[in-house]
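Complex shown without one protein chain; remaining protein chains in place.
Now for chain A:
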Amino acid sequence: MGSRGSTLSKIPNVDKLMQETGFSQAHIIRLHDRFRALDNDEKGYLCPQDFEAIKELAMNPIGDRIIGAFFAQGPQQETVDFNSFVKVLAHFRPTDKNRPKESTSPDPINSRTNKLKFAFQLYDQDKDGKISRDELLQVLRAMLEMQVTEEQLESITDRTIQESDTDRDNAISFEEFRKSLDKVNIEHKMSIRFLR
């Protein structure tokens, strides 16, 4: 038994985190509980093995890439602290419909553009701003593996690039990516609703 908010006091910079991510205090506390539950050895940070231990994630065809999104800050990044953990999850917060459309304040993490950027980075592993043919092939291979032949993979890749690649450089830039997903309801499909 200690001072007010024994859990709250363990989280550094709660107010700043709330401001940057838009999560409420209750949500941040829930996420902190989850962070601690995943952190088996009570290290105070998470490493890839902690994520790999999540059973439902292990059967996700692109599970490895999703884990990679948490360790994307640097090539040798091996740990993710709570702040970074929450910031990545903030991408999937439902968009605030009541936000006024000013262009002065920076986009919140869960804006449509930033959600698209998150998805784009799942494809663009070398972060050169383009999804090359090879990168697209790799994603398809991860999602389908044994179920289709190599020829089918290649033809699907070529077809997809053909549809979206407007400047004919055999790669998909972020703008081409955004344009081809213009009609998709990203705000709804890339959002996780918290119950409380």
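Everything below uses one rule, namely that a contact is a pair of C-beta atoms (placed from the backbone, for glycine too) under 8 Å apart; a residue touches a chain by one contact, two chains touch by 3 or more; residues count from 1.
By our rule, contacts and distances are computed from a predicted model.
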Inquiry  = Not counting the visible chains, the remaining one has a UniProt entry; which protein name from "Response regulatory domain-containing protein", "Phospholipid/glycerol acyltransferase domain-containing protein", "dolichyl-diphosphooligosaccharide--protein glycotransferase" or "Methyltransferase small domain-containing protein" does it give?
reply    = "Phospholipid/glycerol acyltransferase domain-containing protein"
Contact partner of the left-out chain, one of A:I11, A:I109, A:V139 or A:A171 = A:V139
Task = In the full complex, which bits of chain A touch the chain not displayed? Write them out.
result = 1-7, 25-26, 29-31, 33-34, 37-38, 40, 51-63, 66, 89, 92, 118-119, 122-123, 139-140, 143-149, 152, 156, 159-160, 164, 172, 177, 180-181, 183-186, 189-196
